[in-house]
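For this depiction, one protein chain was excluded, whereas all remaining protein chains were kept in their positions.
A, B and C label the chains in the order they appear, each numbered from 1.
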């Protein structure tokens, strides 16, 4: 049976399936009861599961995410909705020091199985405090798994995997990819055929989203779709671009990345997070620390520069790592002769 | 006149000099009045400047750092002592969204001149929640300057520069380098001759702390001293190691790094922060995105792995990026034949 | 100051200016967003939180302030900004992302900065609390007058910053007023669901501060409570939690259908009763009231025209203002 779903609906299906069967799973967050969470991942769950398992919280992120961690330590598997990653500032200690480190500090005596769903990204003129990606910030914390589906198939499979993982998992979704009402028409490449039955997508494996031989475009979240657009554009110029979706930041599939880049010898990393101390540097370093000789040209980063996100459209569109900038970078390194 | 000072005394001297002359500077933080701050940077200031300018705060980091930001917007230049960078979790929003972004979001109408002093690092068995570096986490935020002196001369000069900067500056000091009573005998290479008169050390310039021709060891904070120790060891094996002190993470001196690495063609980055999504990846990417061909061997990262810091000495010493690991890495890439 | 006819007329005028502004913005907001809704579309993209219903708060509190006093506001800043005297032309331009905007298009509607009237706002819940207290501290250190006020919602009163800052204000006896705008809702979550006590003003005792509660959403009552709090703050008597029961007539943000609000919780528009009251009291004639409304509408129409006619910033300007030189 073939069904095309949005990421939001696909993720919801997995959560629903697990919640039906496992009483330890419950959902909490701001407005989850009435609004079903930022991406509708818990849409209709209030009525279905009741206020005990779909808990509307005050605007107290340290309080309720910390409570979730405690509930996890006591045998539950909370699923938390933290609408925007920009808000991690008010609850960062729970991520940094509590949920991620308790298992280790207790030498495995205590487990903290919980899934924290967070929306990332901009592109819709929501300005400096509601458009950030910050995925590198959370992925830098040891003891946390960070996954980042970019299409409906992965959204469902990675949600199942998250809910069956006994660790603290941060499940990121770029707001523009989810296919929710307030972001307009869903991006085509985020939609997938999604099996009705449950399935898991493993963490720590890249996906090669498009095959190509001249250059490897590496993205995550929204940037995967910008890479795909760029690849279409490049194809018109006779450049065959491979597109890699990182999908998981922790663990990071360094083997997969190296293999993909080795195939083409050229890499462009597209990342909507800030450039410095982020994913782009990590991905490039992961390749060259194995062997810099696989690169036939310098790697290029197409990122949000190290500036707060401006509100006005002309400025915001200018600084985002959109397909045009990605394609330009790829063209540059494909045509430039290297002497290696 | 020649005086050898610790970093702590040198930084204190700069702060004292500026406070004597500029009424807009005041100090706040936990225990600054009686204890003079974690590194004694405000040692004796309580008695000298009074409780109005040396403000002991409750354990309310969001409150008092946020207040400092407001005071800065209203024309003051607060100097904040946040003892351990592990505590940023409870006040991260002030760093991420307030102090760093207000100037930009107001298009320059509002300035936020403030200096946030934070201690970093482990190596003294203070376990997972009091030993972190996390410098990459703060350096990933746009709109903040992040500096990291590793010796007394820079500690004083960069403190003057911070206090004369009209922006939000995070001034990091690795606890082990400061030369304070509770950390034992100061590390020799942290001590410098320090002029009595004020002087500034510019942000965004690396320092080549030791000349060398075979391999470039790049460090920051404590890792600079581990690199220096490694260099001494390598010299015994006939390997000439250049040592680079990053000193400033934002701005990052990419030109300086590239020039230094180009000179030797081999790089080892030593970083006590967690490996992934940190400084080590950024430094390596910064070199190869200019030209991967300057590398005669794969770059090597010697970092704290992506695990919480264990308490017990044998485990902690094993995972820290100490001189032995750095020297081994350098030896490996200096002896390994590359076919480039 | 006291509740003079001039003051009341001016509060009425401020309410109407704010309403006219928001109504105009709502109109612009929907341009380009039908039939397919998307935050990104149209001349006014992003989230938009309008103040309809809360105008008495801005008008009543700001009427009690001096030029020296300082304000931080939250994601719903228009009514406070307008009553405080922020330039409506430049504010409209900012909402449209224009170069002539207060922040040259960098800020948008949640990030309104107008230092000339000591006004700032930002979008993280309760984020404005600590900076406001710090501004009060700065003035004390500078030996300059000025009370600091932060405006936030009843939902924000459950953030940790509320507690930390009020305790600091209590310890330091800072001239500070925490204005809690209780519109019964934080997005779709009711105050009853979110808050363990009925009145945040009662939490003042936890900080050695005074608490004031105004139930009426009437600017006269709000002004008088604010004036009492200001007098306390100015005389060194410390801070106040000033909780004001108000309304949120246009939903949390544009696009919010408010289906979660039960019929019996429908909120009243504060403007018609205040107009009726002022007319009954002889403070305004019907004709004067109409004239005020017309002037407000005309002023805002002109501001919108100015904003619309203004150019966008150039793309490369994104790189300016990251750091002060």
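The rule is short, and it goes like this: a contact is a pair of C-beta atoms (placed from the backbone, for glycine too) under 8 Å apart; a residue touches a chain by one contact, two chains touch by 3 or more.
Since we're looking at a predicted model, the values are computed, not measured.
Residue C:206 is the one among C:206, C:265, C:281 or C:301 that touches the chain missing from this view. Set against the missing chain, the residues B:56, B:200 or B:240 yield one that touches it, B:56. Those residues of chain C that touch the chain absent from the view are 158-164, 166-167, 169-171, 193-197, 202-203, 205-209.
For chain B, the list of residues touching the undisplayed chain reads 30-31, 33-35, 56-60, 62-63, 86-87, 89-90, 123-130, 181-185, 305-308, 310-319.
On the side of chain A, touch with the chain left out of the figure occurs at residues 23, 26, 52-53, 57-58, 60-76, 78, 93-94, 97-98, 102-111, 113, 142-143, 145, 166-167.
By our rule, only the chains that are shown with their structure count from here on.
Centrality annotation: A (chain centre taken as mean Cα position, compared with the mean over all protein Cα atoms). The centroid of the Cα atoms in chain B and the matching centroid in chain C are 41 Å apart. Those residues of chain C in touch with two or more other chains are numbered 103, 105-107, 111, 122, 124, 160-161, 322. Taken residue by residue, chain A touches two or more other chains at 62, 86-87, 89-90, 127-129, 305-308, 310, whereas all remaining positions touch fewer.
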